[in-house]
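Of the protein chains in this complex, one is absent; all others appear in place.
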Amino acid sequence: MLLDKIIPSRLLSKALNATKRLLSERGESNAASMALDLIATYNLLSDEQKDQFFRHLAEKFNPEPANVLAAAQAYASKPSAEHLIALSAASESPRQELLRRLNRAPSGTKTIIDMRHHLLRTLHRRPELKALDADMAHLLGSWFNAGFLKMHQVDWRSPAHILEKIIQYEAVHAIDGWDDLRRRLQPDRRCFAFFHPQLPDEPLIFVEVALLPEIPGSIGPLVDKKSPTLTADQFKCAIFYSISNCQPGLRGVSMGNFLIKRVAETLQKELPSLRSFCTLSPVPAFMDWVCSGAPLTAQNVRPAWRARHQASVDLLGLRPALWNERVTSGWRPDTCSEDERAALQSLCTLYLLAQSTQPGGNPVAKFHLGNGARLHRVNWAADLSRKGIKQSAGLMVNYLYDLDKVEVNHELFVNGEVSFTKSVTQLI
Amino acid sequence: MLLDKIIPSRLLSKALNATKRLLSERGESNAASMALDLIATYNLLSDEQKDQFFRHLAEKFNPEPANVLAAAQAYASKPSAEHLIALSAASESPRQELLRRLNRAPSGTKTIIDMRHHLLRTLHRRPELKALDADMAHLLGSWFNAGFLKMHQVDWRSPAHILEKIIQYEAVHAIDGWDDLRRRLQPDRRCFAFFHPQLPDEPLIFVEVALLPEIPGSIGPLVDKKSPTLTADQFKCAIFYSISNCQPGLRGVSMGNFLIKRVAETLQKELPSLRSFCTLSPVPAFMDWVCSGAPLTAQNVRPAWRARHQASVDLLGLRPALWNERVTSGWRPDTCSEDERAALQSLCTLYLLAQSTQPGGNPVAKFHLGNGARLHRVNWAADLSRKGIKQSAGLMVNYLYDLDKVEVNHELFVNGEVSFTKSVTQLI
Amino acid sequence: MLLDKIIPSRLLSKALNATKRLLSERGESNAASMALDLIATYNLLSDEQKDQFFRHLAEKFNPEPANVLAAAQAYASKPSAEHLIALSAASESPRQELLRRLNRAPSGTKTIIDMRHHLLRTLHRRPELKALDADMAHLLGSWFNAGFLKMHQVDWRSPAHILEKIIQYEAVHAIDGWDDLRRRLQPDRRCFAFFHPQLPDEPLIFVEVALLPEIPGSIGPLVDKKSPTLTADQFKCAIFYSISNCQPGLRGVSMGNFLIKRVAETLQKELPSLRSFCTLSPVPAFMDWVCSGAPLTAQNVRPAWRARHQASVDLLGLRPALWNERVTSGWRPDTCSEDERAALQSLCTLYLLAQSTQPGGNPVAKFHLGNGARLHRVNWAADLSRKGIKQSAGLMVNYLYDLDKVEVNHELFVNGEVSFTKSVTQLI
Partner (left out) sequence: MLLDKIIPSRLLSKALNATKRLLSERGESNAASMALDLIATYNLLSDEQKDQFFRHLAEKFNPEPANVLAAAQAYASKPSAEHLIALSAASESPRQELLRRLNRAPSGTKTIIDMRHHLLRTLHRRPELKALDADMAHLLGSWFNAGFLKMHQVDWRSPAHILEKIIQYEAVHAIDGWDDLRRRLQPDRRCFAFFHPQLPDEPLIFVEVALLPEIPGSIGPLVDKKSPTLTADQFKCAIFYSISNCQPGLRGVSMGNFLIKRVAETLQKELPSLRSFCTLSPVPAFMDWVCSGAPLTAQNVRPAWRARHQASVDLLGLRPALWNERVTSGWRPDTCSEDERAALQSLCTLYLLAQSTQPGGNPVAKFHLGNGARLHRVNWAADLSRKGIKQSAGLMVNYLYDLDKVEVNHELFVNGEVSFTKSVTQLI
């Protein structure tokens, strides 16, 4: 099959036929060639054709409603093993089997991730594709189970093509070329990534760690590529200062939580002198929230906190336009008034303590607190970059991972409560 | 937790509690330690306690019938994406999530396979556990998708602990110690196995291949450990003479079909001189069928074949006791009468052509014909071992894998038709 | 032994003592610790102390002249096996045994290479150290025998710390950062290096190869980091465009010849479509020779060539100052007169054909012609860089490796004759 000779307009129908064959009896016993055909054709589709292809997948490979209903009724009337098995069979989308057969080809897993990446970009305006996305997410979640992921340290002995991807995927503090990367891979900086055996050349997610004498309150010195390298006797804290997902097609597959904990265990074993594991994290969208009036939607906010909150909002009196203007005029945390500082720190603390458990709360806080970390410190003048000042008035936060308490904290968080270090409350 | 200090009778309740914790909110974010607890406790359970443990899993982690019914009704009334997603969520057993969390521990996958192995041994008298088995089978089938399996050649450079397992798991032609194994790994004999990245020390299934100048009609010379080694210029046929599953806990997970085809492709690439890929296979239970009157349950048997069948049955007039007596008295295919030989070969051919597509048909034939192989030859006096004479009067069969036709043949077979080489029909 | 507490002035005597112990009876059976002591102390010596250390090695560990003479006389009077063995024992410097014992430490080999590197920098003004250098060279030559060297392809999957060294050691056409390197490792550019098992992180020598449709006449497009990547069907010639030694301490150890030939064999096997293996090489010091009157010291220059030579010298009338002036004023090969061009090409051809076999001849030519390559083409306006114009008026040369003839050509060269492609003579 010489795909590159095919008239582009025929490609879509070719892809749909390949789908049909792959799910047929012939496809059942086929090891890889039909899957390869489908992959090759899919990769030649235009973006628009891909959209049509997904619509087809979304429409044609659903469970049969009548069968589902009959199976559910039988199970409801008698919840026996037979009826449950029949129900499972009736209610699984045939799409899932299609994707499993696609996965038999060597590049199958990567293709499904890429398909989902494409799909996710249009999902917000194509809600009818959500069930297709759910099927992909379900399979990928099962296949990328944390137990199957291999953690590898990435260092200066790693292959260049892997390092190049680290540079490319770093999403928090951009890596400024190979010299910057080299600094981040010195003995007092570590980088760990998850890999899947099926995608040995693709880091899935990676975290960067700084080994420091104490918990840092600002990001500048930490990502300075000319900073001196510390020696092992100075390592007391492991600071997770950047965590980046590499595969948009794996959105929603839980990996970061497991990576941070496995890194912490690994470092603790290698360096028993480490006393704490902690992040230095941004607070994206904090000032948006402040400028919109800092609404507190949580129920269980203590009255004293509410009072402090109101006073701070009043004092700042910020609106988006006003804040933009100040930023443009060069507002900086190291020169602003004490009152302003106190008000911003109070609000940030409340934002994290009360709003993180709410819908729309800060995503970084949700991630770390949801992992069972504790809100440890709110740092003033911690990120003096333009972006840092604009989004969070230069504030950054330390979330502390106490490995003995992360499960309890996680449970508390699910139930709406945030764990925090006592000293934080002084800010409110 | 010092498990070995625990009073045995408390272990079951410990295991059940571990199950509960693993599926709780705390368990959600737990990387491995809760799973490890459950695994460690499970491994200490007595067989009886394991039975009770499984009963618990089978009873307590089912979908809620009312929820399922509501979701099915909603989907039936409007088969939208939202309703489908809700239906999938409602109808999946919480057990599956439990098993996925168990899998996060390094030994999780192996434990689930071992659990299922234990479960399968009691399943015939405990039908209420079938849905639990189905859940395990579903997950394992997805995780051991052919795309994830790595094929490795096993040879005399392989680690001894792997070779030891090959000796132990060989299920067709027992390997008589290390010298026999060594012969089977010479250049004119090959062995290929599937491995899963999570179980690098466990072959999952392996196939043994002999490279020969022509398709062999008897097994003796082929497994003779003193046979001379052939040179590459003599290799014309690759004969799959033994295929063995190693993990009973993976029963039903389709691997053999894919292994044979991948081996064929690999050998074809390495040795372009190979003309055919073929098996030399036993016909287990053939004489049981003959002695029970050789019932033909298939619909589409041609009238001429039926006549031949009846004549053969009449001629042989075999009943179990009679056959046993003859075998005991030293009946041998190389000394029996021409008529007897003709009758037995006719019946065997019919048994394979007509009965393989029927429930209860010969499992080896079902496997190869279902994979898309063709019935190529029925060999007289092919297996002169006591077992071979008893089960199939010494008959063995060649199934031919023509890689260009296996998908078509598979489809025919699913529809009740067996592909065969013309010459076979001369026997009937 | 806490070496860093030792008073620097004591280090030298420490090193000398360590040398003594290592060569003692105790040192004979010592696996590594005495060698490690010596290495650690040596590495702390100042440059001046190293010089003294080497003088000591050069003075104190020589064969005993009286013993040597006695052994030689015995051997001369009766050249028996016993006498020869005694002679070998008497005439080997004890230094060699010292170095062999030093080599027992894990870092011993690297240390000896580094020692020789240091030594070579002072050898021109310290001729009394030449025998020490000869002993080191002898042992390193034996240990780095071509049979022990492993050739590896260096590509974009290689570890970053290896690639960094490639950038650093490239001595012919400097690599301008990681993007330039990346271009040189694309599928139409190859890089191969020799490694020694004892120094897995140290490339010893590497060659860069361009795969091109034809033998190139200029270097510019070939090292342009923005040049488009060719596809495999266009590969007809493999061009060795750069070869760099990485370890000055291995000077004189023959590796380049073997590397080029092993690369050629490897590429020929991978790409049977390759028709020729050839270099594109600079002609360093050519203009120095021209400006010094272009002396022809070889005996066997044909009369016709001599005439052409004289005419060219007369026409150009170059002296160093004059040439410098022209270069400074922007002399360029693409704008100079036809006569000048003809004269320069003639002289270059003669320089290579006649002077390469002479002492002081062009080192690049000596290397390739000595390896058995043939002088294939003298390219005008091939290197328009300032350095290229200054050293060789922009001329570059192709040396052709015809694998079937390299041994014969090598022998001819040793006997004073250069192999060349016919067309070259048109230039003279």
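For reference, chains read A, B and C in written order, and residue numbers begin at 1 within each chain.
As a working rule, contacts are C-beta pairs under 8 Å (C-beta built on N, C-alpha and C of every residue); 3 or more make two chains touch, one makes a residue touch a chain.
Fair warning: this is a prediction, and the values are worked out from it, not measured in the lab.
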item	value
Chains in view that touch the one left out, judged over the entire complex	B, C
Which of C:106, C:187 or C:213 contacts the chain that the document leaves out	C:106
Touch criterion as defined above, residue of B:163, B:215 or B:412 at the omitted chain	B:163
Touch list for subunit C against the chain that is not drawn	24-32, 58, 62-63, 65-66, 68-69, 71-73, 75-76, 79-82, 84-85, 87-88, 91-93, 100, 103-106, 108-109, 127-132, 134, 138-139, 141-143, 145-148, 197-198, 257-258, 261-262, 370-372, 406-408, 410-411, 414-415
Missing-partner contacts on subunit B, residue numbers	156-161, 163-164, 177-178, 182
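One rule holds in what follows: only the chains that are shown with their structure count from here on.
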item	value
Core chain by centroid distance, with centroids computed from Cα atoms only	A
Chain centre separation (subunit B, subunit C; CA means) in Å	62
Numbers and ranges of subunit B residues touching at least 2 other chains	none
